[in-house]
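In what follows, a single structure is set out as structure tokens and then discussed.
One chain of protein is taken out of this complex; the other chains stay put.
Right after this comes chain A.
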Amino acid sequence: MTVRTASLPPAPVPARSPAASFSRDVATVFTREITPSVRDPLGLLFTMAQPLLLLFFFGPLLGGVGAGGGGGSWQWFVPGVLVMLTLFGPMMAGYNLLVELLGGAMERMLVSPMNRTAMLIGRTLKEFAVLLVQAVLIVLLAVPMGFELYPLGLLAGLLLLAVFGVGLGSLSFLLAMKSAPSGELFYGVTQLAVFPLMLLSGVLLPMDFGPQWLQTVAMVNPVTHIADAMRALFTGSFTDPSIAWGALSAAAVAAVGLTFGTRAMRKGVGV
């Protein structure tokens, strides 16, 4: 008997406003993406291994070289590690997308009526949710070591990273789509781009120690401004001009990423 009812068409979909169906699509993609992490939370810990190692084995060294000035080295280093996590997380987002593109899962979702931009945002939001869990863990672990918590600053900082992460994630998706079917372009560019972006942003060591040319290069790197803004926010400051620059950089990355990412998805993927 159950076999018979199975052939009946599903209940008709109630008509919704575009905004409601957009957020529903974002939620659908987000839920789908996060389910494996929820089912296997251990995987999250593995992706955290590198930042945690940095926090414990590298962070204490910074105190010795006097980095961070008056704020204390933790106040300086913790936001840097979070920015670093944001750089690596979305890179993985693109990798996951590439895998689903090379398999058939992405195609299956592209023939569904889901909104293309919502598909990008849902995926990056998942990366951000993961980042959020990791950030909370790192902050909690840093507090006993002398990290001073400014809740409002922390919240604002995470928001900044969310915007930046959505943009980076979309760019990473764009790259993944352009790389299909071989995927080589993706691996090449992420290897070549992410590391210099990180090194040239003063995430690990202050750029002040470097020669002038290096500082100049760092100034055109949006990640530098985001890291500077994060550091200001993490000391509880809301008036530092670096915050405006950081917000602007993050917004610019998000705007570019979403525009080109959605365009690529509309144009058709793969072959």
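Here is the rule we use: contacts are C-beta pairs under 8 Å (C-beta built on N, C-alpha and C of every residue); 3 or more make two chains touch, one makes a residue touch a chain; residues count from 1.
One rule holds for everything that comes next: contacts and distances are computed from a predicted model.
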| item | value |
| --- | --- |
| The complex's invisible chain, by UniProt name, from "Phenylalanine--tRNA ligase beta subunit", "ATP-binding cassette domain-containing protein", "ABC-type polar-amino-acid transporter" or "HEAT repeat domain-containing protein" | "ATP-binding cassette domain-containing protein" |
| Residue touching the undisplayed chain, where the options are A:92, A:109, A:137 or A:193 | A:109 |
| Touching residues (missing chain, whole complex) on chain A | 2-11, 13, 16, 21, 24-25, 28, 31-32, 35-36, 39, 99-100, 102-105, 107-114, 267-271 |
